[in-house]
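Here the complex is missing one protein chain, while the rest keep their positions.
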Amino acid sequence: MSLELRGITKSFGPLVANDSIDLFVADGEIHAILGENGAGKSTLMNIVYGLLSPDAGTISVGGKELNIQTPTDALAAGIGMVHQHFMLIPVFTVAENIVLGHEKTRRFGLLDLEKAKEEIRRVSKEFNFDVDPDAIVETLPVGIQQRVEIIKALIYDAKVLILDEPTAVLTPQETDELLKNMKNLRDKGTSIVFITHKLREVQEAADKITIIRRGKVVGTALPSASQEELASLMVGRPISLDIKKKPAQLGEVVLSVKNLNVHDVRGRRLVKNISLELRAGEIVAVAGVQGNGQSEFAQALLGLEELVDGEILLDGKNITKANVRESLHAGIAYIPESRELDGLIASFSIAENLILDLHDLEPYAKGPIMFPNVVAKEAEIRVKEFDVRLQSIQDPASSLSGGNKQKVVLARELSRPVKLVVASQPTRGLDVGSIEFVHERIISERDSGRAVLLFSTELDEVISLADRIAVMYAGEIIAIVPSDTSRAKLGLLMAGVRPGTKASA
Amino acid sequence: MKSIFSKILAKISLPFLAFALAIFSGGILIAFSDRTVLPLIGSPWKFFTAAVHSAGNAYLALFQGSIFDSNLAKNGSFLKGFYPLTESLLIAAPLILAGLSVALAFKAGLFNIGAQGQFIFGAIGASYIGFAYELPPILHVLLALITAMVFSAIWGGFVGLLKAKTGAHEVIVTIMLNYVASFFLLWLLKTKVFLRPRAINPLAPPVHDSAKLPQFLGSDIRLNIGIFLALIAAYFVWWILNRSTWGFRFRAVGANAAAARTAGISVAFVTTAVMSISGALAGLGGAVQTLGSQFELTPDVAGSFGFDAITVALLGRANPVGTVFAAILFGALRAGGLTMQANTQNPVDIVLVIQALIVLFISAPALVKYIFRLKGLKGGASVASKGWNG
Partner (left out) sequence: MTQVEVLGLSAPERRRKRGILAMSILSILGLLFFALLPKMNEVTTFGFVMDKEWVFLHEWAVHSKSGSLLFSTISIIAVIGAYLLFRARKTIRIATSIFSISLFMSFLCWAARGKFIPFTGLLQGGLMLSVPLIFGAMAGVVSERSGVINIAIEGQLLFGAFASGVLASLTHQKWLGLLVAPIAGVLVSLLLATFAIKFGIDQVILGFVLNVLVIGITGFLYQRLLVPYQSTWNSGSGLTPIAIPILSKIPLVGPILFEQTIIVYLMYLIVTTINIALFKSKWGLRMRAVGEHPTAAESVGINVNKIRFRNVVLGGAIAGLGGAYFTLGAVGTFSRQMTAGAGFIALAALIFGKWSPMGAVAAALIFGFASNVESVLSIIGTPIPSEFMLMVPYVATVIAVSGIVGRVRAPAADGIPYKRGDSH
């Protein structure tokens, strides 16, 4: 079934998220929508799925113009969507999640799940998904949860399937399987629209590519286009995809981690016996798919985890049991995974955010008394140095864009004397310009003699920034390899295939 | 000049309209429950005039009881007519303190519904020092106040500690502890130490004169230095929140506990500290009430100060200055309400209704806008919406 969008426009206040977008997806085609973070891709798809209403423009499915106001309308028109953040209720079973919104009932309104469970098993078998209808969603691994989402769309006869950044949480192997399944679906007659910012996938799977930048369509392309061409269209200027960095100049050992274990409140061991050494002047990137213990490892270094045993030495000083404040003052700069959740306080001013972990130190405070004018003066200096675009340093941090928010976090952490920089997913959700800024900054920290521990799920970022790569799987560091290791090998490691076993050859 | 005026107008127009709406609704309740008004429902004009008459009388009594009584001005000087105003401030003093207690907690993201219980323990502490010892005046007052604050700080801090260590939500715990405090007081007043000799009802001995808060407008006027204590406390709370490192941490935890924790701030410490200080403030309110107007401990020494403190903090948008003004307004309402009850048989509970309505209207500017067909009202929720897990 074909899908056609004409002139779709949507604004959120002064921000124009979609500016008169035209899109044509042919019947039985895999169409990729390529654009960097913040370009307006998700907004567009949410409009198609009825979650948002456009200010102007029309949507036509199979040649017929439709009025889509709610997801129910979209579903009735044959449009299904698999969201970037799954729309699954964690405490429900697979079957309950799938019937939600289309429940069949017996007498007195009691649920009838049997037919649904049969359908689920049928579709699951057809695509080799291996999904159990009675499993509780939150116990399922992420890859399987995604399949539940796909089954949900297929069961209700989706003829157009929209996938929003589907590979963000998958290992390279799972990604390959997904792309294979997409082609399978296409061959069976379903049109697929998939949104991504990853050039590699687009080249592998798409039949046609539409590039969106800052809310406008800037071009269409075929998968035969080069990555540089696509990237330039995406960003608006020619960019080189290689990051230039000097060879590492190693110094003393800054961080020494020995046999680190971290447990969660339920007694499960999320970080298993990790040992690692970091020297000044090098970047070690911890690669791996989300959910393999990286977050807990990073948090343990900072003192945010309670059930920790093992040893963490920073410049010789034992900080294993140190609390957050002590760790920060001992010389760790921490760039948290989610700037919005725990990096910044949205309602506090930008100036206050810049001293969030320094508020009780001189010159900002003496004893219990704080000096707002000193805070303000220093803030002005910082925002200039880190090129933060803002109206006033007294504005709340929520007024900043994603990239500028991250710059504030960097400005705060990197402006004090630190020995170790721990950066957790520092470029997640940022536009290309901000990503470049962050990368440059990380490299300059490393060149100034600091040790950098980078946690990232983006394999490209890992390969280009790291001097050494530690791959984490199921809580363990499965291998530490040089940065010129092949993608294929890294992919295997990330999937848990240990070096030296048959499959890794 | 015009822009400052319109800015002030924008800021107060919502509270003013909310107040007007609440008074109007209260008037309806008064009129419709008046036995002399309801039967006239047959003849609309008579009904309307009777209703206005009934409500009008009630509110006139309210005004005379809270701000200015022309009867009193006739017999003496004009100034004597403002005696009711001093009564309003008398009630406002402990209310400011209790309101500050709740407001401070709000700023740190905590709901201190326990001001009632903390108030009681403050009153207990002040009362005991007041009647059990004889000391020189300044020392006596100081000791009583400090004892009050210590007792109530412990009562409040306990809640904070419980939340920090076990995650027990402070709303449920403080509500329960309020009841426990009330029963404790009831029991205490039956013990030998606390029971006034030869008293049948539970009543503690009156505090000695040396412990009473000095009156400063002459002995005819009950207003005492408690009001100054309250204002000083308000300044102190403002200073803590906005100029100290502790306040920075309190506000950080209140705004985003996860980010605060990642920045090295101890949420457990902040929770305990804030609840202790809140407790101390509410307890100081109890002390001011005991040493300044009531002088003897009774089972209902806390009256409705617990409720009132919360509505005051909400109206004052959880900041110290707003709390002071809100407390003065609600203190006036209560003082006037007592007169209204005496003169017009309208129970003082109407004040609770008016207070609740004011808070309700303040937090829903959209509703007020709708009622008055206005545009661009400034206002809205001052406390972020949270769940049990937050």
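To keep things simple, chains are lettered A and B as they appear, and every chain counts its residues starting from 1.
Criterion: contacts are C-beta pairs under 8 Å (C-beta built on N, C-alpha and C of every residue); 3 or more make two chains touch, one makes a residue touch a chain.
Keep in mind that what you see is a predicted model, and the values were worked out from it rather than measured.
Student: With the missing chain put back, one of B:V173, B:V207 or B:V237 would touch it. Which one?
Tutor: B:V173
Student: From the list A:L75, A:L278 or A:L459, pick the residue that touches the absent chain.
Tutor: A:L75
Student: Which listed residue (B:L100, B:A126, B:I277 or B:L314) would be found touching the missing chain in the intact complex?
Tutor: Of the listed residues, the one touching the omitted chain is B:L314.
Student: Among A:R268, A:K366 or A:R498, choose the residue that contacts the chain missing from this document, as touch is defined above.
Tutor: Here the residue in touch with the unshown chain is A:R268.
Student: In the full complex, which bits of chain B touch the chain not displayed? Write them out.
Tutor: 29, 33, 35, 111, 113, 162, 166-169, 171-173, 175-177, 179-180, 183-184, 186-187, 190, 307, 310-311, 314, 345-347, 349-353, 355-357, 359-360, 363-364, 366-367, 381, 383-390
Student: Go through chain A and note every residue touching the omitted chain.
Tutor: Considering the whole complex, chain A reaches the absent chain at 42-43, 46, 49, 51-52, 70-72, 75, 81, 83, 85-92, 96-97, 99-103, 105, 108-111, 141-143, 263, 265-270, 272, 291-293, 474-475, 496.
Basically, only the chains that are shown with their structure count from here on.
Student: Find the geometric centre of each of chain A and chain B from their Cα atoms only, then give the gap between the two centres in Å, rounded to an integer.
Tutor: Averaging C-alpha atoms per chain gives centres 49 Å apart.
Student: List the residues on chain A that touch chain B in their complex, please.
Tutor: Against chain B, the touching part of chain A is residues 302, 304, 323-325, 327-329, 334, 336, 341-348, 352, 356-357, 359-360, 365, 367-370, 372.
Student: Quick one: in the complex, what on chain B touches chain A?
Tutor: 243-246, 248-249, 251-252, 255-256, 258-266
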